[in-house]
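Of the protein chains in this complex, all but one are displayed in their positions.
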Amino acid sequence: MFAYIVRRMFQSVIVLLVVGLVAFSMFRFVGDPIDNMLGQERTQADIDRLRGELGLDQPIPVQYYKFLREAVQGNFGVSYRQGRPVSTIIAERAPATLELAFVSGFLAITMGIALGVFTAIRRQGVAANIIMTVSLIGVSLPTFLIGILLIYIFSVELDLLPSFGRGETVMIGNWSTGFLTTSGLKALILPAITLGLYQMTLIMRLVRSEMLEVLRADYVRFARARGLSDRVINFRHALKNTMVPVITITGLQLGSIIAFAIITETVFQWPGVGLLFINAIQFVDIPVMAAYLMLISVMFVTINLIVDLLYYAIDPRLRVDARAT
Amino acid sequence: MILRNSAIGLAMLTVTSVQAADFKWASTTDPQTMDPHAVNSAPVLGFLNNVYEGLVRRDKDMSVQPALAVSWEPIGEGDGWRFNLREGVTFHDGSTFDAQDVLFSYQRASGEAADTRSWFAPVSDVIVVDDYTVDFMMTAPNPLFPSSIANWMIMDQGWTEANDAAVPDKEAGNYATINANGTGAFKVTEREPGLKTVLEPFDGWWGEVEHNITRAEFNPIQNPATAVAALLSGDVDMINPVPIQDVARLQEDGDVEVIQGIEARVIMLGFDHEAETLKYTDDAGQPNPFRDPRVRKAVAQAVNVDAILATIMRGNAEAASQLVSPAMSGYSEANAERPAFDVEGAKALLAEAGYADGFSFGLKCPNDRYLNDEAVCQAVVSMLAQIGITAELEAMPVRNYWPELREDNYDMYLLGWSPGTFDAEHPVRFLVATPNEEKKLGSWNFGGFSNARVDELLPAIQSELDQTKRQAMLDEVAQIIQDEQVYVPMYVQPLVWGTRSNIELTQRPDNFFLLRWVTVN
Partner (left out) sequence: MTDTFETPSAPTKSRFAKFWDSDFAWSFRHSPVAMIASLVVLILVLSAVFAPLIAPYNPFDPASLNLMNGFTPPGTPNAFTQDTFLMGTDDQGRDVFSTILYGMRISLFVGVSAVLLAMIIGIVLGLIAAYFGGWVETLIMRVADVQLTFPAILVAMLIFGIAKGVTPPEYRNEMAIYVLIIAIALSDWVQFARVVRGAALVEKNKEYVQAARLIGRGSFPIMFRHILPNVLSPVLVIATISLALAIIAEATLSFLGVGAPPTQPSLGTLIRIGQGFLFSGEWWILFFPACTLLALALSVNLLGDWLRDALNPKLR
């Protein structure tokens, strides 16, 4: 097990290096930062000078090497747009995204599993079928449209919830939290629903489909024959055995929550790293884009690692495999 | 005297505490820096005009009025300008303003690293005469110099040097990037780049207070629909801009108001004048028809600007006949006519030029730079299709757009130009003069248009002190631009702001929003 983890760590570092290289080779396709940094009255000489100062005239491997050399020491450079260290900016923005991702992930998992189990047990029921159909409406429209519709209904027409931003936040150490104020909590509702809706539906459908299969498996029939109560069968036996694929998908969805946060944050002007990243793309703020991608890579690689480890923990048959690889 | 002052202060205090007002506003972009010399862009300069001040400033109607200078007069026959500075002005940190700060700010704003350097191209020397008198010496007579530096903001030498910010640094940033210390009516009390910036009134301001704001908060909101929602739900008090299509709906809403004006920015179509051949579509490699003025004129006649204004701009913009709007100084009254919409005439011109069967070409367009830019380009495509020329439209974000134009990857393109000096000479210098790197001319003349007479008139216009003679020369240039149809000016972009109905404010044609003219009722 230990050797396996060490090997996975080593692979992860290689993954990170490759991500970085790919990222750096694509930056020049995103656009040219120079025009954003110089005003209307710039000359070609200004453009060349700035390009030289930023090191953008150097070959990509050289730029990448320089970035890595600094990044290893925790220095991700200075944002072209804000003129401040990228690490500071990301540290400021991360709490907003993490809180949003946490709330919507929590919503998606709890609601997804609960509704999934319900619709599986009451497969033929009217309520279950309505839930199945209605839940699909949420994934049949683009996220940005759902966000805008929610804003339209709940903040413009009903005037119940704020239309943008995080509300008031409280600083706990370096962490700004929206959990402690009413306006902060209210501001979380719409973005969290927008972000979690798709994941919830996916988890729900998956739990339902796995439950349906498991409920027909022999051991569940035996359990029923043994006279165990439905509750025990449904939760102790059936639900537990649906968890392998659910964990896989949920793990993957955690990643896509962060990716989807880009859209949600743009629609709700949520001051997280996703919005920062979109701004960085618009401005071609290379240091911010590079740092964001590295951060996301670290996160994904970690999630993957955990999901794989959980696999081994849950399904004993796979342990044989671990030794083989 | 002291007694009276404090009495007024007391009265003011009661008044303001009754009307004590929190004000929140939103715009699409966050000013990227608090350094007034690092970035020469409208969002930055517009925002910082609340915090910093220049020697002169622009009033509600754009006229130039005294600010940190109480008066100014020419030295000799166009040798330079003398500025007499205001006494008793203090910066937000309490230090006093004097001529040294002006000299320091000149050096800072005209240095290599400053984005505002071009403003000082005509300056040969700056001389501090005494604590409150400064002379700006010119390389050539420059009648427009005082009004050209309305956005040049004065920083405190002591504060700036003490914080190691004596040179603007837009790449790495420095103290002045996130902190500000001006003489203006508002001081920055909180700055979270990209999220919010909080301003509070500066008690020691020299000017007469017209606003009743006690705290003002700025939030950037990128998605236009979200911004409209924020205004409608009362989360913010003012947004800039309002999407054109929402104007009517907001006007019907009793809680909000729409304030409209005409911006200085003229939206136009540009051509590749230099390329021998077309670069796009099936006709790539064919001779470039746009080198023929008749073809350019045909384009001008084929574009139904009135229809664009009526539908896409919803009657919120004005047609343009030249590169500047009528509100700018030096606008040519003599050339106020724009080519009439005339499909048959356009076809005839094409036939005359030998393109009776039409041709196809590539049209480049930004999709996040000007109001409804992409929709306007689409409309142009279908209008040109009526006269038999087929445009293949490629619309892209502005970050890809400028590099594309610089590399001449277009046959025709869309451009908006706002003259920084509010004078007709500005677009001639940047858009029409033959590109000349050394003289800093024609730096946005992507198509490479070149006309000897224009190049000859430009320096003369720049140094002419006599208004009548100057206007005659500007008229001649405007005439040449129209005859040659160098560009096809379409319309002047509208300014559309939205406010809650309890807000009174002033909209300046340069799209600058000044808090000192805001009243919250």
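A few points about this structure:
Just so it is clear, A and B label the chains in written order, and each chain counts residues from 1 on its own.
One rule holds in what follows: a residue touches a chain if its C-beta (ideal position, glycine included) is under 8 Å from a C-beta of that chain, and two chains touch if they have at least 3 such contacts.
Not measured: the values here are computed from a predicted model.
When the whole complex is considered, the residue among B:E190, B:D282 or B:E456 that touches the unshown chain is B:D282.
In the complete complex, the hidden chain is touched by one of B:Q378, B:T506 or B:T519, namely B:Q378. Of the listed positions A:K66, A:R122, A:R216 or A:K240, the one in contact with the omitted chain in the full complex is A:R216. Within subunit A, the residues in touch with the undisplayed chain are 11-12, 14-15, 18-19, 22, 26, 28-30, 129, 132-133, 136-137, 139-145, 148-149, 152, 156, 202, 205-206, 209, 212-213, 216-217, 244-245, 248-249, 252, 255, 259, 262-263, 266, 278, 281, 293, 296-297, 300-301, 304, 311, 315, 317-318, 320-321, 324-325.
By the touch criterion stated above, the residues of subunit B touching the omitted chain are 224-225, 228-229, 232, 243, 245-250, 279-282, 284, 304, 307-308, 310-312, 362, 367-368, 372, 374-375, 378-379, 381-386, 390-397, 409.
In this section, only the chains that are shown with their structure count from here on.
If you average the CA atoms of subunit A and of subunit B, the two centres end up 39 Å from each other. For subunit A in complex with subunit B, the touching residues are 30-33, 35-45, 49-50, 53-54, 78-84, 89, 92, 148, 151-152, 155-156, 159, 162-165, 266-269, 271, 275-276, 278-279, 281-284. Of all residues in subunit B, only 32-33, 35, 38-41, 112, 115-116, 118-119, 169-174, 177-178, 192-195, 219-223, 225-227, 229-230, 232-235, 368, 397-400, 402-403, 418, 420, 430, 437, 440, 443-444 touch subunit A in the complex they form.
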